[in-house]
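Just one protein chain is left out here, and the rest sit where they should.
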Amino acid sequence: MDKLLYGAAYYEEYLPYERLEEDIRMMTKAGMNVVRIGESTWSTMEPQDHVFDTRHLTRVIEAMDKAGISVILGTPTYAIPTWLVKACPDILAVTKEGRGIYGTRQNMDITHPAYRHHAERVIRKMMETCASYPNVIGVQLDNETKAYGTAGPNVQHGFVKYLREKFHDDLDAMNRAYGLDYWSNRINAWEDFPDVRGTINGSLGAEFSRYQRKILADFLIWQRTIVEPYLRKDQFITHNTDYSWIGHSYGLNSETDVYENAKAMTVVGTDIYHPSQGRLTGMEIAFGGDLTRSVKRDNYLVLETQAQGQIDWLPYEGQLRLQAYSHLAGGANMVEYWHWHSLHNGCETYWKGVLSQDFKENDTYREVMRIGKEWKKYGEHLAGLKKDNRIAILVSNTALTALEWFPISEKEEPLYRYNEVLMELYEVLYKNNLECDFLFPQNAAEYIGRYSLVLIPALYAASETLLQTIEQYVREGGHIFTTFKSGFADENNKVWSDETPHVLGKVCGICYSQFTLPENVGISSEKIEHLTGEVKHFMECLEPVTAKVLAGYEHYAYKRFAAVTRNVYKKGQATYLGCGLEKKALTAIVMDTVRNAGLSLPDVQFPIILRSGQNEQGKRICYYLNYSDSFQNVCIKEKGIELLTECELCENQMLTLSPWGLAVVEGV
Amino acid sequence: MDKLLYGAAYYEEYLPYERLEEDIRMMTKAGMNVVRIGESTWSTMEPQDHVFDTRHLTRVIEAMDKAGISVILGTPTYAIPTWLVKACPDILAVTKEGRGIYGTRQNMDITHPAYRHHAERVIRKMMETCASYPNVIGVQLDNETKAYGTAGPNVQHGFVKYLREKFHDDLDAMNRAYGLDYWSNRINAWEDFPDVRGTINGSLGAEFSRYQRKILADFLIWQRTIVEPYLRKDQFITHNTDYSWIGHSYGLNSETDVYENAKAMTVVGTDIYHPSQGRLTGMEIAFGGDLTRSVKRDNYLVLETQAQGQIDWLPYEGQLRLQAYSHLAGGANMVEYWHWHSLHNGCETYWKGVLSQDFKENDTYREVMRIGKEWKKYGEHLAGLKKDNRIAILVSNTALTALEWFPISEKEEPLYRYNEVLMELYEVLYKNNLECDFLFPQNAAEYIGRYSLVLIPALYAASETLLQTIEQYVREGGHIFTTFKSGFADENNKVWSDETPHVLGKVCGICYSQFTLPENVGISSEKIEHLTGEVKHFMECLEPVTAKVLAGYEHYAYKRFAAVTRNVYKKGQATYLGCGLEKKALTAIVMDTVRNAGLSLPDVQFPIILRSGQNEQGKRICYYLNYSDSFQNVCIKEKGIELLTECELCENQMLTLSPWGLAVVEGV
Partner (left out) sequence: MDKLLYGAAYYEEYLPYERLEEDIRMMTKAGMNVVRIGESTWSTMEPQDHVFDTRHLTRVIEAMDKAGISVILGTPTYAIPTWLVKACPDILAVTKEGRGIYGTRQNMDITHPAYRHHAERVIRKMMETCASYPNVIGVQLDNETKAYGTAGPNVQHGFVKYLREKFHDDLDAMNRAYGLDYWSNRINAWEDFPDVRGTINGSLGAEFSRYQRKILADFLIWQRTIVEPYLRKDQFITHNTDYSWIGHSYGLNSETDVYENAKAMTVVGTDIYHPSQGRLTGMEIAFGGDLTRSVKRDNYLVLETQAQGQIDWLPYEGQLRLQAYSHLAGGANMVEYWHWHSLHNGCETYWKGVLSQDFKENDTYREVMRIGKEWKKYGEHLAGLKKDNRIAILVSNTALTALEWFPISEKEEPLYRYNEVLMELYEVLYKNNLECDFLFPQNAAEYIGRYSLVLIPALYAASETLLQTIEQYVREGGHIFTTFKSGFADENNKVWSDETPHVLGKVCGICYSQFTLPENVGISSEKIEHLTGEVKHFMECLEPVTAKVLAGYEHYAYKRFAAVTRNVYKKGQATYLGCGLEKKALTAIVMDTVRNAGLSLPDVQFPIILRSGQNEQGKRICYYLNYSDSFQNVCIKEKGIELLTECELCENQMLTLSPWGLAVVEGV
């Protein structure tokens, strides 16, 4: 793509009165050049079985075309029409809570042949009538897809077939791998396989979660094979990936494996929602961007993000613009709001779009206009940002799911789980302006060698292969920073029975047999400043073997154990963190490890965020983002041009950023 | 009625041994003159299908008659006998949780023909045998009736017929009105109508709640048509209405429309339960009384209120008497305790009556005696109190239900919803001794013109007609005080798409497009003292059009918006409150509005409560109620006689009220 895409999801179906021309006028005025349409409007597109009407789509596409606005076409399959459920009630997924009831979206069994039959037919009809328009630039497969907990007899039937294949029909092997003997759960004949919804076995349960992720990935591939024949070479295929959710986007999602899903896409898409107002930090934007970019190691699309958003997300002046540039700073080529207008009915009436229900120009719209204007002017400098990061974080759906079955600590509220360990590490990097990529178990072997330092949060469950990849990386000179709860179990959540942590113990030069929850336990270090404070959440009783002790526990019962260690292993080094830390202490040990890996530390910290890369013209682009409500001075390191003001800057020039303001410097 | 009724619900069925004569002796000693019997005793009255035995009722009626005690006869239908469920299991309501299970009361489908058949038969039998006794003064239809969430296929069948009639069979109109296109919920054929229990559409969902309220109102009318032929002219028909419940009576109930239900009654009845001991303020008594009185704009019956009540309601000395007079001060003609004796078994063993399980005289009984004695002596002065209030509050079940689907803020615990907005306003009036009536959407047009000031809490959803009624009222000289979240949606919860707030924007001289939850936002006013402090719960970004700004927000991001405004509109004035306030600030703006409406402010505040009216002899009766545990001096404004001490009082005489004490002054 040679220009930035900027726009909104647009649902002409939901408008209370005819407004198409007026909406296009306002979009054009605001500098928008793309809309996403169609997804979730099946009941409009096929009002009755085999009765199709796509005029509401073609009408919009044609009008947008006239106005020079591109269209992304969403397959409508993530919400099913009422007639389909009446005709075929068992399309509704059977989950742990039993058969669902019609009402919400995303409640069907996406493996059900009747659903597949109807979904394919409506997708084909949409593609036939809509795909060939010149302004249709791409297709979005479904939306925020999951398996929706589908676990009926048909799904479990497939699961047993999957297990028979995985274990080559060897039941003993499966019983052993999952430890099913326990509490008499042993399965001695395949036909005895019990209802997996009731399992309390964290190995079998996690395997079923993995199978559900596979259902989802297979489903997207299936949709891709349907839409592909209708597409021109210049049209992309994407999908709106959503991450985990705690009221906003946050960490990995145990229901989706974004790496596998991406095999159905030519460009990876995502939605990113985040706190706003006084709680806006940009971290979720950066995290979502870095993760999405890392999947195909390429630019990505922000298919949804907030305009006014949820009720307490109404942005302060400047925030919407800061957010938009922050997306670009991660490598996004598109920012698309969800959604153009706020709904007049239904459960998302208070998830507001660019316009309120009164369709009047408002502060948010006025800020969109400013962004649109700037991007029209400077977009070619900003599109296609590439990065060459030296730090990576290894993330794993297997470990994430494992720690849902085996929580780090069940005693805490809010729970401290995989995503907390991950996000705490990410926050240290983000706030200290250390950019990073993500590695996945599937591509670690291929790419790990490119990095100077790899952070490994709570890799609780991992295959021997993945652990060996890490071992080889350090052996050949790499640096790792590994936290507690790593190398504990294999990919089936079977705890290793030799040494703890498995493989990583050797690499890190430590072992341990016992661990506990800290109660009035402190940490102290003679070697690293600020590595002090309270031990939180969880602690391992580390015994150094070849490692150097960086910090120990302050508590009479744990004096002889290490808390943080570092080990020289062959050509590389491995730092091991045996316990939860307060932010300040975590920052201290991570920063020390970064320095130890030979990387330089930026002298600017949050609330000033620096993000940079190379644009398509090969020029260095550096974003200076002010995530605060006060003026901030920042020193520009390299000679360049501030793009948005077109000012030339010399080396070491001081620049003042407005509250929630920013600067974009192109190197010369 | 020319005398006060004073008594208790009496369940001879539940007594552990024969006590009828002894109970009557104790009642008579205590000055009681009425009991309520019969309701919920179906299994005793009809022990087997078509086997009736009403001797336990006639026996009590006859014995009461001998002692000069009146009887209110309750139809027994709100709890069904075991044999009926065995014979016809589908009488149990199907709700969102599925088919109910026998055990609790109020779990049947009140629309079910089998239930109706059996209920009618047992009511007729009771009326035949009991209604004609001379001391039977009235009938209570059922008890605290609701639809009990009934939502089975039969009920939904009726709901679809109701919708077809409402929309004249025009599906497009319904889809449009409810915005069903969203997430593919569009219904393109009536036979495709999905199970409404699963709906996530707040328009359809609220309509179903309205339909459930209609089921209830229709049910009471049906019972009235059954009992009416058996009644003499002097016998009344009532129903025990209950309001919303948060451990005690509180605000409107979204499951009942008291205005519609009252069409089945000749006298409106209610129950009122409230906190006691150190938490006794009298507010719930006043609120329940004012609301109930306003339904038919006439006196009412307190069919149930607490004696010892729940475990932490045991009244301090004086409180029971203070409560009893407070009911009269609202216009009640009867106070009936629930119940005479405390139960020896079952789930309400700890909802205690006048007597404990030991049947001995106790402090509560001794206070009942005092009340009974006084009422016998002074009752004719106190009965039939009429009021002529100048302030009204407009309440709406439609708005209440709407805000259950669209909460003001989902972030708070406890939730801040319609009833909180309503009760905060009521509290300001109550504690400043400003008496008020209530208006309902059904009677606003007829009566609104009688008031100098109308308070309108969170009228989120309202018909065009109701909004025009308000507009006309102000146009012709009325004053209104409207809060945030008013005029936002129509009666189908469809957000207005023209201006916000709809109609009221014009009247109030403001508009707004955006709103948010306040975070460290203050309010300040140069015009009104004490209109200051923290903004809470919710805030609108008001833009004055013709209105005068009374207060603004203190926060850098919201400086340009108004928080409170006042507008001269034609002959009237409209004050608009754009945000949640602390109590002190809310009091300041409400008091200022009262003054601005030309009303005078009493110089006495809580804990001294003043309530007054005219008795049936046309004399002014004024209650001075001391809601505190200390002595309080109060200045008597008008010459009169303190009834209970028979002291003559001159103008401006100071009177000392005992802790939890009171005085009743009859003007001369």
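We just call them A and B in the order they show up, numbering each chain from 1.
The working rule: a residue touches a chain if its C-beta (ideal position, glycine included) is under 8 Å from a C-beta of that chain, and two chains touch if they have at least 3 such contacts.
Remember, predicted model here, so these are calculated numbers, not experimental data.
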item	value
Option from B:S43, B:T58, B:N615 or B:S628 whose C-beta touches the chain left out	B:S43
Absent-chain contact - pick from A:E165, A:E191 or A:E646	A:E191
Contacting the left-out chain in the complete assembly, out of A:F159, A:W375 or A:F515	A:F515
Interface with the unshown chain - residue positions in chain A	176, 178-189, 191-195, 197-203, 406, 409-411, 492-500, 511, 513-517, 519-520, 556-557
Residues in chain B touching the chain absent from view	11, 13-14, 16-17, 40-44, 47-48, 76, 79-83, 85-86, 100-105, 277-278, 308, 311-314, 316-317, 342-350, 356-360, 362-364, 629
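As a convention for this text, only the chains that are shown with their structure count from here on.
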item	value
Distance between chain centroids, defined by C-alpha means - chain A, chain B (Å)	50
